[in-house]
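Comments concern the structure below.
The complex appears here without one of its protein chains, the remainder shown in place.
Let's look at subunit A:
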Amino acid sequence: MRAPPALSASAPRNGSRDSVSGALRRSASSSSTAAAAAEMSASSAFIDEKGGSASEPEYGHDPASGGIFSTDYKRHDDLKEMLDSNKDSLKLEAMKRIVAMIARGKNASDLFPAVVKNVACKNIEVKKLVYVYLVRYAEEQQDLALLSISTFQRGLKDPNQLIRASALRVLSSIRVTIIVPIMMLAIKEAASDMSPYVRKTAAHAIPKLHSLDPEQKDQLIEVIEKLLADKTTLVAGSVVMAFEEVCPDRIDLIHKNYRKLCNLLIDVEEWGQVVIINMLTRYARTQFLNPNINESLLEESSEKAFYASDDEEDEDKKAEAATLAKRKPYVMDPDHRLLLRNTKPLLQSRNAAVVMAVAQLYFHLAPKAEVGIIAKALVRLMRSHSEVQYVVLQNVATMTIKRRGMFEPYLKSFYIRSTDPTQIKILKLEVLTNLANETNISTILREFQTYIKSMDKDFVAASIQAIGRCATNIGEVRDTCLNGLVQLLSNRDELVVAESVVVIKKLLQMQPEQHSDIIKHMAKLIDNIQVPMARASILWLIGEYCEHVPKIAPDVLRNMAKTFTNEEDIVKLQIINLAAKLYLTNSKQTKLLTQYVLNLAKYDQNYDIRDRARFIRQLIVPTDKSGALSKYAKKLFLALKPAPVLQSTFKDRDHFQLGSLSHLLNAKAAGYQELPDWPESVPDPSVRNVEQEEVIDTSEGRMGLLGDWREIPDWSKCTSRKDRKEKKTEKPFYSDSEGESGPTESADSESDSGSGSESASASDESGSGSESEESREETESEDEEEDEEKEKKRKKRLDKTKAKKPAEESAESEQSSGTEDRKRGRKAVKNQKSASESESESESSESEDESEEESEEESESDTDIRKKKTPISKQPPKQSKKESKKERQEMSLLDLDDFEPAPASAPVTPVNFLSSSLVSDLEGLSLTNNILAPTTIAPSGSIKMYELLHRITGEGLAVEYCFSRQPFSPDPNMVAVQIQFTNNTNSETKNLHIEEPRLQSGMRIREFTEIDVLAAGESVTVVMGIDFCDSTQAANFQLCTHTRKFFVSIQPPVGELMTPVFLTENDFKKEQGKLMGMNEISEKLMLGEKCVNEHVIVERVTATANLSRVPCGSEKECRFAGKTVSSGCLVLVTVPTKEGGAAQLTVNCEKMLIGTLLVKDIMQALSQ
């Protein structure tokens, strides 16, 4: 229906001509009778429904009064008049009727001029309906459509983002080639719009423009590139969709955005998730190595064992065993791991398409041992609508051929119900057949037996074929199956019998010599079986194997000769064949019979049979004229025929990306992107490195209830990548802990330590800080394997593993302390410590929140590195790690001592911040053991800088903030936030101030005074106050310079929402007494390895929350007090310790939310 522009632009039309052409077009469109009939009935229904067809134009609010489908050519005059009127209600009514016409496929193009006038109508609904009309008909009436363009151009400049977006949406939907440049311009502009919603619309517009004018591709790719860098979840899905449609082969555009996309994924809307996951699957196939590269070394049996157990922990153990078995260790690229880890939770999406997308990603990308987890989710989809089942079963069928073990535990979920639609039944049957093996075949066969009795004959036929396939694949049951099938031969249903004979024939072909009795049995059956196909099959069998049944065969022929004239054609042909074969093998007995049969055939009515008889006679009966061929007659007839192969139609379908349309159809669909093969060697992983951005530490924000879906500013934690390049040995470790600090991960790290039983869920995230023991060891092993002397290493590691196994607990803490030490070491570097000092530090323990610190350290070191940090900075951590090993476990000493360079003198780095937590400092001092160097007490990490604005996004302006823990003097109810601006540009920045705070109700901001000028290269620090209303909700506002505005947000960790109060022991007890019951939250915990003394506990608690210590008589108990900044509610914390590291944490606070969050944080801090 695409009218060429020249034609539609030809001449002004008058109404009547137009409707004639419309009618013509309409009849052309409904070329098929069916469609025409549909249309007729639809239109009549419509008239009925509207209650009449007055042909006179009429005004009124009542839709019933309009005669839309009158046959009069001027039928639309009433609509035109209504559209021309001043009343919105009339216009609306007219537009509604027009839209109803469009919906029915009626032509309404002659109304174009009347409608397009209303494009600027004030009434929103009229406007919307006009848009609908415009998008539908603009292509046909290009000249007139241009009239509307200026309205949209105006809309593009509107201050309201939604109007801008909708203008762009309609503008880009108008398929008029003349406006391509305008569209291009609009898209480009919208791509850098402030509002993410407008940018999303821009992404949607890209494929529209591309399909309108493919020549714009290059420019559009530029826009795509720009939008790919966008950090909002809103845009991500749409731009990847545009990427897939416009330039799916430009995989290079993804590199820089890969990690961001992985991290954003969970928060993208469902449809976008599907598109992104499918694209990332392709990406990963080009960029990473095949994780199953060494799979051949693994035995099939071990694979089965994996899947049999649901326990993932178990799997990991096996996986580790597998790694051990490998000669050349495969180390998964951390980016590869990142993708697998971030997609996994999406298996729980309610959207079947998302689940399928993740499933195919795992199938194509994950190590064999991990693929198993998708089975459960796919089985769940089987409860969904039958169309979903259909698609899922197709994919499951393909998967079961490659990875049978995966679905074996769910065998019963594929059992068939009599109410299933036939197509579903047949697919389930396919899956059941694929799953059949020696162990489960008896149950499957029993199940098949019930299927054979079904009323659905197509399904019965398929069941018989399935039995045949089971029999071919599993030798043990071949005889049972054959016997069963033979019994079916007496079935009353022809179809069943025919199908059974056919299947039996195929089975017998595989091993005829063993089954002469079955052939005999079938020979007997021939008197009873009436189905021609079955009779023919039996005759063929007897002929083919006449040597195995030498006595019966001639007799059968004799019988058949008697009934020859009454047989069906296919049977007759087989009788001739049988006769010929017998003649060749046993001519003495059958010569006359054959002659007789051939004579009968000679006069048959069917020429086919006559021909065959003639041909065979010439071939087998020796005469003088017989040619050279007759010598070979025996070879011709009794050649060994290959047994038919019974195999699944789903075999090898997995070369299509699973879940795709092409896979379903088993044929390449238009626009299908081949799934690339794994690369031979690793492509350069550094392409994914991004200009590093400092991270807003989200492990702090994890307790923010909104933390999970907050738009994630901190996707790129890339310094460690750099590190990795600089110092290879540390690769897996850093990269993973880095991934862990993503906001969506944070909940994980939080509670994994809390409950060991969660290890299953986390265990696949190998190498992350908060993980089960197995994977930790793996990480370690990866560390080591990096080393040159791998062989040696592995042996040692084995030893170590043995040593660790008995005391899982200790091993775990050992490892974690190792981690901690490493970090502490790094921090020590920052604190201008010497290496030796850092050692002693690691021996002592600090009361700092370990997990928090993990990410914190990460970000801090990131900062360092950004500030011209050198690679040497990585050495001390190693050192300290080694130290800790030494002290804890003699065994591990051996492992580590030769894989790192000697600890050089620690590099000098400036101390970024000094502790302001004077209270804890002092306390620390007073309680310190001698070993502790005073500097280590200073919780230098407890004040950390968060990034507010990165210098790249800020165009040279970098902004960081921290919670200074100082009282905010202008308003005591506010939390002081110290903000540091750094101008990295070459010009000065002016008028730095805050605008348009978007705050949750009750929240307030006290802005800092405007900074007039910030000279190039200068830094300035200001303090602002935010009243968070005692919630961890983020405060959003705009940071403005004289040229730009930036959206930023500050989210406080719960511990920063309070300020210390000094209480006496008695006061404390009194207050605590008031806050019992609901206001008291108590948790038991095990103190972490490092929490050896009171001091450490104090240190850690005060690092986590801005509290002060309350003096206490007992050594076994630590008390802290504070109050929330905003409302002044008391927060009381008590930590009594018991023997063996057990402790009890009690928080009393009127605000339960604060209490809960605080408990979690402190727990976290103490149990590390």
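The criterion applied here is as follows: contacts are C-beta pairs under 8 Å (C-beta built on N, C-alpha and C of every residue); 3 or more make two chains touch, one makes a residue touch a chain; residues count from 1.
Operating definition for what follows: contacts and distances are computed from a predicted model.
Asks: Can you pick, from "Trafficking protein particle complex subunit 11", "Dolichol-phosphate mannosyltransferase subunit 3", "AP-3 complex subunit mu-1" or "LicD/FKTN/FKRP nucleotidyltransferase domain-containing protein", the UniProt protein name of the chain not displayed?
Replies: Per the UniProt record, the undisplayed chain of the complex is "AP-3 complex subunit mu-1".
Asks: Which residue, A:L638, A:L661 or A:C1040, contacts the hidden chain when the whole complex is considered?
Replies: Looking across A:L638, A:L661 or A:C1040, the contact with the absent chain belongs to A:L661.
Asks: Which of A:N86, A:T419, A:N528 or A:N1066 touches the chain that is not shown?
Replies: Considering the complete complex, A:T419 is the one touching the chain left out.
Asks: One chain isn't shown here. Among A:V132, A:V959, A:M1003 or A:V1061, which residue touches it?
Replies: Touching the chain that is not displayed is residue A:V132.
Asks: Would you mind spotting which of A:S349, A:S964 or A:T1124 touches the chain that isn't drawn?
Replies: A:S349
Asks: I'm checking contacts with the chain that's been left out. Which of A:A103, A:V645 or A:V682 qualifies?
Replies: Reading the full complex, the residue touching the unseen chain is A:A103.
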